[in-house]
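Only a single protein chain was left out; the remaining protein chains are all shown in position.
And then chain A:
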Amino acid sequence: MSTAPTTEVRTDCSADTDGRITFRLRLPSADRPRLLLVLRPKKGRPEEQSYTLDLETCGEHGHVRAVLEPRPALAEGRWDAYLLRAPDAARERLRPGLRDLRPLVDGGTRAWTSPVTVRVPYATKDGFLALRAWRRTAHVEAGPVDIADGAMTVRARLHGAELAEDAAVRLRLRGGGGTERSYRPHPAGGGAFSFTVDCGELAAAAAGSRVWDAFLRPAADAPPVRIGRLFDDVADRKGVYVYPRVTVGGAAVRPYYTVDNDLAVEVTAAG
């Protein structure tokens, strides 16, 4: 975490359907102010990527705004927002104001093209303004998950690639040296499909408590595409989209979203 000073000015932002983000704040006295976005590095690593936007005067009362255009696509991760009041000023971390994300809410109903890029402004747990970004060549957007009779059925849609006849859903054992289970997608037209996982069979496939990450191979020779849920205004899905456990034999099986909003299945050994 940064120890940069904090400005108490709240920054409002709004999002467009095409990914454009507009930031607005009140800054009565500043000399060529800029807004700085810094990709949060992994723990203990230095910051490597940042993006600077000019803050331009708009309207009266010292309001300024910066526009983050849809392109270039930001690298996947969490981008922290800072204010640079003047060319040589130290950066100040920004606090979030109103985030008008209405255009993002029904993103799942639209067709997306490659590369699939998503940006969701959000408030960090410690109350600062940040941006979550995803950038994927292709993406599978998960929809409703039906859980019944010891099986789960996921409805999903492929974006940015073609769903071929020989496509396959793969659950890959995390830390399992390439261990995978394969499932047949049932096409529903327009890139939409569903697949069903037998929870008992999955629990029996590996001993102990395990996590399986979900992918789709759109065609037998195509690279795997992550299955996740990115197309709305929810920046952190894990604690919000919560699915029930299926108890089979001595294990509990539960689909869930990872901290990156990707779909995974957790198998917990009982006892």
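By our rule, a residue touches a chain if its C-beta (ideal position, glycine included) is under 8 Å from a C-beta of that chain, and two chains touch if they have at least 3 such contacts; residues count from 1.
The working rule: contacts and distances are computed from a predicted model.
Asker: For the chain that is missing from this picture, which UniProt protein name fits: "ASKHA domain-containing protein", "Nucleoside-binding protein", "Simple sugar transport system permease protein" or "D-inositol 3-phosphate glycosyltransferase"?
Answerer: Answer from the UniProt record of the missing subunit chain: "D-inositol 3-phosphate glycosyltransferase".
Asker: I'm checking contacts with the chain that's been left out. Which of A:L53, A:L101 or A:L163 qualifies?
Answerer: A:L101
Asker: List the chain A residues touching the unshown chain?
Answerer: 12, 97-102, 105-106, 144-147, 233, 239-244
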